[in-house]
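First, the structure itself, so that you have it in front of you.
Let's turn to chain A:
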Amino acid sequence: MIGLSHYLIVSAILFSIGLMGVLRRRNLLMLFFATEVMLNAVNIAFAAISHFYHDLTGQMFAFFIIAIAASEVAVGLGILIVLFKKHGSLDLDDLASMRG
Partner candidate 1 sequence: MDNILSVLVFFPAIAGLLGFVVDKKSARAYGITVAAIEFLLSLWLWFSFDTSNAGMQFVEMIPLIPDFGVNYYLGVDGISLFIIIMATLMTLIGMMSMSIEKDVKNMIITLLFLEMTMVGVFVALDAIIFYLFWELSLVPMLYIVGAWGGPLRVYAAIKFFLYTFMGSLVMLVGMLFVAYVYHNLTGVWSFAITDWYALVLPVNYQLWLFAAFFLGFAIKVPMFPFHTWLPYAHGQAPTIGSVILAAVLLKMGTYGFVRFSLPMFPDASVMMITPIAVISIVMIIYTAMVAYAQKDMKQVIAYSSVSHMGIIMLGIFALNSEGIGGSVFQMLSHGIVSGALFMLVGVIYDRRHTKLMSEFGGLASVMPKYAVIFGIMLMASVGLPLTIGFVGEFLVLLGFYDVSPIMTILAGTSIIVGAVYMLSLYKKSFFGPITKEENKTLKDLTPKESWSLIPLVAIVIWLGVYPKPVLDPINKSVNAMLVFMDEKAITAEAKEMIKVPHAATKTGEVK
Partner candidate 2 sequence: MYEMIAFYLFSALTIVLFLITVMSKNVLYAMTSLASGMVLISGFFFILGADFLGVVQLIVYVGAVMALYSFAMMFFDATRDIKEKNTPASLIFLLGGLSALVLVLMFAAPIHSEAIQALYPIHDGAGNAQDVGIVLFTKYLVPFEVAAVMLLVAMIAGIILAGKKMDQSLTKDTSVDAEDEILIQKDAK
């Protein structure tokens, strides 16, 4: 029987995959993908907990997370566009004029 833990473990694994992506990626666009993965992983957890507790709060949270993710994409892409116009690159390694 599939219990809450199963879902949560899947969620944990997906979250870690997302985290690995964030760590690994140097291309900003791809990096954003990885953050989406993380948020989606959390959504699974919320939906599952909601299901097992018979409680709607989890779904609400997941719902808002989706909204937040969408807004983040909009703003993130906006920033990426100005950055790209300026630098012509989305590579993180080109983006280190401020340090120390």
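Just so we're on the same page, a residue touches a chain if its C-beta (ideal position, glycine included) is under 8 Å from a C-beta of that chain, and two chains touch if they have at least 3 such contacts; residues count from 1.
Keep in mind how these were chosen: all candidates are chains of the complex that A comes from, given by their letters.
Note that the coordinates shown come from a computational prediction; the quantities given were computed from them, not determined experimentally.
Colleague: For chain A, which of 1 or 2 is the touching one in this complex?
Modeller: By the stated definition of touch, the match is candidate 2.
Colleague: Inside the complex, what are the residues of chain A that reach candidate 2?
Modeller: The contact residues of chain A facing candidate 2 are 1-21, 23-27, 29-30, 32-34, 36-37, 40, 43-44, 47-48, 50-57, 59-60, 62-64, 66-75, 77-82, 84-85, 90-91, 93.
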